[in-house]
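Here the complex is missing a single protein chain, while all its other protein chains stay put.
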Amino acid sequence: MITIRDRVRFVETDTMGVVHHSKYLHWFEMGRAELLRAAGISLNELMEEGILFPIAEVDVKYKNSCVYDDEYEVQTSLANVNRIKMEFEQRVIRLRDGAVAAEGLVRNVFTDKNGRVTRISSKWMERLQKIYEVDNTKE
Amino acid sequence: MITIRDRVRFVETDTMGVVHHSKYLHWFEMGRAELLRAAGISLNELMEEGILFPIAEVDVKYKNSCVYDDEYEVQTSLANVNRIKMEFEQRVIRLRDGAVAAEGLVRNVFTDKNGRVTRISSKWMERLQKIYEVDNTKE
Amino acid sequence: MITIRDRVRFVETDTMGVVHHSKYLHWFEMGRAELLRAAGISLNELMEEGILFPIAEVDVKYKNSCVYDDEYEVQTSLANVNRIKMEFEQRVIRLRDGAVAAEGLVRNVFTDKNGRVTRISSKWMERLQKIYEVDNTKE
Partner (left out) sequence: MITIRDRVRFVETDTMGVVHHSKYLHWFEMGRAELLRAAGISLNELMEEGILFPIAEVDVKYKNSCVYDDEYEVQTSLANVNRIKMEFEQRVIRLRDGAVAAEGLVRNVFTDKNGRVTRISSKWMERLQKIYEVDNTKE
């Protein structure tokens, strides 16, 4: 599991005084980028090779609201991976009390620039495999 | 089913050249607001009465990407409602070819300003009931 | 002057209960896109030709706040144009009372994909010239 920490930005809140539900997708995205970085995978490099990684599904359950200036942790595990898709389990923890703010599952596919599903090369697959094993042994 | 139409804003796209997946939550939100407006329910009035409507779950499947300037339609149905929650089925249609861009389910609860689940008054419930019946007879 | 109308989205508000100041830049952008469309210029076509149009300056004065669900009008005029830049005067009117919500100036340059300033072709320049003349005679 890879974790990052950050703080709620003012622009991420809405008129109800809490973080807008769409912003958790931004935080999850930062968490996935960090997991991939830990695996030695840069999204910029993937894009240079012509590989895109559009999201195919998000399923998020919201449990407790964050407010402006709250510190939070994003926890990300690679739950499933093969050469055409990745599946992540993600969670946001509100640090002031340790409550789960949101948790969910995000699945992406790999495609070429025309949106056709593509198999990633073994270079990338090996790195993903390695981090998948760490995630699914340690925990 | 209530529909609205709009056009992709430049700021809604990302480096992959398509609409960022989080933006569909904004469009779904506009669709729900329109359904509630059609039912005679204003989110501003609810908030003035001290009723909030935080999102409890979103589950979105992304099928086809929209790009900058694409016109789209958001289709929204009230799938389930009672005095403490609403559940919506929503879909985004890409109008240039009629393809489903995304479809999903969004569930919210009603709470007071302290985040405690609250039952809405019968005034609101009757209006929701009415639009629920339309949605679930017509289709 | 080209005008568009829209309605404040929930996600555009913040904890102060009003539209976040950054969102006016999104609305201005929609206004400029509409002016260019009226001139027969599509940003997608420009990008296909390898021409980008990064913003070089924004100067916005905020006068009156918009809240959730407010209807607004964006007014856009082309104040200045040549083959390497455009300058727009823009204003947001809050329709419930006709108050100016924000007004400002936005300037962009034309560049190639490497960020080097580029002169647009006469095809595009003629169209811009035409709408510039309309804007600066009529008003």
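Chains here go by letter, A, B and C, matching the order in which they are written, and residues are numbered from 1 within each.
Keep in mind that, in the parts below, a residue touches a chain if its C-beta (ideal position, glycine included) is under 8 Å from a C-beta of that chain, and two chains touch if they have at least 3 such contacts.
As the structure is a prediction and not an experimental result, all values here were calculated from the model.
Asks: Of A:T3, A:S42 or A:S122, which sits in contact with the chain we cannot see?
Replies: Answering carefully, the residue with contact to the hidden chain is A:S42.
Asks: Per the definition of touch given earlier, which of B:F28, B:F53, B:Y68 or B:Y132 contacts the omitted chain?
Replies: Reading the full complex, the residue touching the unseen chain is B:Y68.
Asks: For review purposes, identify every residue of subunit C that touches the missing chain, sorted by number.
Replies: These residues touch the chain not displayed: 15-18, 21-23, 25-26, 29, 47, 52-62, 64-65, 113, 115.
Asks: If you put the missing chain back, which residues of subunit A would it touch?
Replies: Residues of subunit A in touch with the missing chain: 9-11, 25-26, 29-30, 33, 42-44, 67-69.
Asks: Which parts of subunit B face the unshown chain closely enough to count as touching?
Replies: 10-11, 13-15, 17, 20, 22, 67-68
As a working rule, only the chains that are shown with their structure count from here on.
Asks: If you average the CA coordinates per chain, which chain's centre is most distant from that of subunit C?
Replies: Taking each chain's C-alpha mean as its centre, the farthest from subunit C is A.
Asks: Taking each chain's centre as the average of its Cα atoms, which chain lies closest to the overall Cα centroid?
Replies: B
Asks: Would you mind pulling out the distance in Å between where the CA atoms of subunit A average out and where those of subunit C do?
Replies: That pair's centroid distance is 33 Å.
Asks: Could you please state the distance in Å, as a whole number, between where the Cα atoms of subunit B are centred and where those of subunit C are centred?
Replies: Roughly 28 Å separates the two chain centres.
Asks: Hey, how far is the Cα centre of subunit A from the one of subunit B, in Å?
Replies: 24
Asks: Enumerate the residues of subunit A that touch no fewer than two other chains.
Replies: Counting only residues that touch two or more other chains, subunit A contributes 15, 17, 22.
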